[in-house]
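Removed from the display is one protein chain of the complex; every other protein chain stays in position.
Right, subunit A next:
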Amino acid sequence: MTRVLGRAGLLLGLPVVLLVTWWFASAGSKSFYQPPLETIVKVFPDTWTGARFKSDVFPSLIRLFIGYGLAVALGIALGVLIGANRRLRALVEPLLEFLRAIPPPVLVPILILIAGIGNPTKVLVIVIGGIWPVLLNTVEGVRGVDEVLADTCRSYRIGGWLRLRTFILRAASPQIVVGARQALSISIIMMVIGELLGATNGLGYTVVEFQRGFQIPEMWSGVFVLGLLGVLLSLAFTLVERRVLSWYHGARAAERSGH
């Protein structure tokens, strides 16, 4: 019992201490830009529930999920294609190395110029940021498939869709998941940047509007929302990963214990 309490104390201790310190240190704050935590917490519900949730949070989330989904799907498809073909890989590898080195946010002004500031642009912004980690990790994963298994597939004449689904994608999935996790955090960042540079609604847009309108407590609450979004999505990803890769973690654990 004391052990459980001790663990819980260690887990929650520091966050509680930090929050309490912030609460009291900022309590009497007269600084315009650093309002008391109490004020921020007070404006939070009014700012983010009701109408604004529907007009700003919801569209952002929809764009994020579509953009992220497209980035992962395209990344896997292209990655399998490139990873499975040695010549193609040699042909595009230096090009990909260069394209990947371009910081994705600098492409946003170009995209806005070409496609305006509509929803397609904002989704595209997320795709061009998120596709790289998935693509490159899929290429690595497909390239590193077990050769004995590849030969086995060949001897049993397992080909086409069955081979792709049960062998290639399965073998590359631990790598693909690593890429998908990186892509998730990049997607959130790209979502915000897309909305900062050109938008009429959305989370990023709203937070910057608060900043420009000097609604400082509301701005702080917006930063909280973005932070919370990042934390919740990362948590959700961990849960999905545990399900999808349970076979892999199980095999690794068995390997370690010597079976």
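Everything that follows uses one rule, which is that a contact is a pair of C-beta atoms (placed from the backbone, for glycine too) under 8 Å apart; a residue touches a chain by one contact, two chains touch by 3 or more; residues count from 1.
Definition applied: contacts and distances are computed from a predicted model.
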item: UniProt protein name of the chain not shown, from "Transglutaminase superfamily protein", "Amylo-alpha-1,6-glucosidase", "ABC transporter permease" or "NADH-quinone oxidoreductase subunit K"; value: "ABC transporter permease"
item: Selected from A:107, A:153 or A:169 as touching the chain missing from the view; value: A:107
item: Residue among A:3, A:30, A:87 or A:256 touching the omitted chain; value: A:87
item: Which residue of A:77, A:223, A:240 or A:254 touches the chain not shown here; value: A:223
item: Residues of subunit A (touch criterion as defined above) contacting the omitted chain; value: 7, 10-15, 18, 33-34, 87, 90-95, 97-110, 113-114, 137, 140-141, 144, 175, 185, 188-189, 192-193, 196-197, 204, 207-208, 210-211, 216, 219-220, 222-223, 226-227, 229-231, 233-234
